[in-house]
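To start, I am sharing the structure in question, which I have written as structure tokens.
Yeah, one chain of the complex is gone here, protein chain that is, but the others are all in their spots.
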Amino acid sequence: MNMMEIAVTKRHHLGALKARERWKPAEIVFWLALVAVYFVFPTSLVFASQILITGLFALSLDLILGYAGIITLGHAAFFGIGAYTVGLLARHGWHEPLSALAVAGMVAGLAGYLTSFIVLRGNDLTRLMSTLGIGLLLYEAANRATDITGGVDGMQGVEIGELFGLFRFDMYGKSAYLYVLGVAFLLSAFTRALMHSPYGLSMRSIRENRTRAQAIGIPAGARLTNIYTFAAVIAGVAGALLTQTTQFVGIDVLGFQRSADLLIMLIIGGTATLYGGFIGAAAFLLVQDQLSNLDPRYWLFWLGILLIAITLYLPGGLLGALGRVSAAVARKRRGEDA
Amino acid sequence: MLNLFGVLFDGLAYGTLLFLISVGLSITLGLMRFINLAHGVFAMTGGYLLVILMAHAGIGFVAALPIVFCVTALASLVLEHTLYRPVYKRTPLDQVLITVGIVFIAIASANFAFGPGQQPVQLPAALKGQLDAFGLELSRYRLFLMAVGAAITLALVFGLERTRMGAMIRASVDNRRTAQSMGIRVDRVFQITFAIGSGLAGLGGALGVNVLGLDPYFSLKYLVYFLLVVVVGGPGSVIGTLLAALLLGVADTAGKYYVPQLGAFVIYAAMIVLLLLFPHGLLGRRYAR
Partner (left out) sequence: MKKLMLCGVFALVAGQAFAAADTIKVGVVAEMSGTFADFGLQMTNGAKAYMKQHGDSVGGRKIELIIKDSTGPAPEVARRLAQELVVKDHVDFLAGFGLTPNAFAVAPIATEAKKPTIIMNAATSAITVKSPYIARVSFTLAQVTEPMAQWAYKSGLRKIYTVVADYGPGHDAEQTFKKAFTRLGGEVLGELRVPLKNPEFGPFVQRVKDSKPQAVFVFVPAGELAVGFMKAYEERGLAKAGIKLLSTGDVTDDAVIDALGDSALGVISTHQYSAAHPSPENTAFLAAYRQVDAKTRPNFMAVGGYDGMAAIYEVVRQLKGNVDGDKAMQLLKGMKLTSPRGPIQIDAATRDIVQNVYVREVKRVDGKLYNVEFESINAVKDPGK
């Protein structure tokens, strides 16, 4: 290649990278739509908050699963740690929400850092079982420490102070929704920037082929530990948000069911897309709610059929299918132009 | 000292049951690298089949067992053909999603057909109660379990080591591509292995009704234990699964007897420790594709 060709290629690649970093119209529409929900569905804001919290939680899983390629079934551990941290702080007099949120995130992050060595060893299956084992152990520990955590009955009496000293978290969930939306947006934007940076790209190369990545000098072990810790922080924040908006901590925040449902939501939405978590969480929770209203006893059956249908006919999840549709549309448009 | 034997006996019997249900999953996982989270569904099917056969067809407990094995094996082949085949080449996540969907359907169907409660199973008189042997009181049913477990282990090991089909299975687990290039019909081998493994799961589920109970959530509740046993033992290895099952069974039982305050912790902690020491399972191989 001569100098001209190298320059052209470089510009092309830089251009491609810059194009990825720019906010696409679909993303802007997504966030604006979430703001619109506040005005269009004022009676469903509690549900909307919970969907956003779950979506944020799913985003944290996407970091590990979609970008770093680590399958884990114990992610609820960090969610639960964040939730209980805020609960315990509130019980001991610390009511200010934002600072408690930050502390919860850090505690969960610390837990993630301490357990990250487990995800570095072994193959997919052993990692799956080890993370599952840790999650189960933590659940049992919380169950035992009933005096501190409230055990199976849950921790009540969690009082959260007013946000900025002004906005109370009431039954209608209005301030709660905006609070959750704000936190979710900030964390998503930060994560997005991170994943589009060279750091994020190195993460992807580790997922594709760890040996090769290491061969070109990427410190795979350190990067994996970092991403695991960061994902734990986000999961912890999501858990803390749940406690703050419901003023209660149930032991199910640590449960296996939560980790498993999360995995399903992420797969439905589409991994490694940053928005797959939100889409998947929304789809799963909304469908479950609708099915539950139609058939309170056997809705699980219909959900199972849906999951099978999605696997067979929508590979790559909802966003994967959406991507294919938009690519087909773009192709057609180009074909018409040409 | 006598207590120790009693505890060991209990643990080995429990482990044998886990082994019976999980061995199919181990071979499938090792052979096709297919994450079949719906494996517990076959065990549950076996259990419910036993209940139907005994309550409505009047067939005795022991006579019903082989029928359970065959029917579950055949049913699993149907499932394999329709739902599993399209996803063999797909990512593990897709396999997780589809098998979870199957589990959900199974749970709701069982709930619909049998209700959410526990299913009772009446054991034949010969298997009830305890037997006095060597100064110990040994549960008859557990003795029966261990006898069945031993017989099946021997049959499996013999089958794998001494028959042609067994050789083909082992070859396919070791290196699928080479096996295929040598003319082995790997997909046919897999079908047969899958059927046998699922049939064994059904048998284990039927045998387990009296120990583990049976309700629509059976497949999810015990999935953790089956996965545990398979991963610790090393997927693809019958002996590995047996060792892991027995080890974990004894650890769990001994833990609960001697240190009941720790109770459930023991089995999970044991699993984590074993996985840290043996990242590929006790007898797992680094399987190549």
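Worth pointing out:
Letters are used for the chains, namely A and B, taken in the order the chains are written, and counting of residues starts over at 1 for each.
Throughout what follows, a residue touches a chain if its C-beta (ideal position, glycine included) is under 8 Å from a C-beta of that chain, and two chains touch if they have at least 3 such contacts.
None of the values given here were measured: they were computed from a predicted structure.
The chain that is not drawn here is touched, among residues A:121, A:212 or A:297, by A:297. In the complete assembly, the contact with the undisplayed chain comes from A:151, out of A:69, A:151, A:221 or A:315. Hidden from this view is one chain, which touches subunit A at 43-44, 46-47, 50, 140, 143-144, 146, 150-154, 156, 170-173, 242, 246-248, 250-252, 292-293, 296-300. By the touch rule set out above, subunit B reaches the unshown chain at residues 3, 6-7, 10, 14, 111, 115-120, 122, 128-130, 137, 139, 141, 210-213, 215, 217, 221-222, 225, 252-254, 256-257, 260-261, 263-264.
We adopt the following convention: only the chains that are shown with their structure count from here on.
Within the complex formed with subunit B, the subunit A residues making contact are 65, 71, 118, 121-126, 128-130, 132-134, 136-137, 140, 256, 260, 263-264, 267-268, 271, 297-301, 303-308, 310-312, 315.
Contact residues on subunit B toward subunit A in their complex (touch as defined above): 29, 83, 86-87, 90, 92-94, 96-98, 100-109, 111-112, 224, 227-228, 231-232, 235, 263-265, 268-269, 271-272, 275-276, 279-281.
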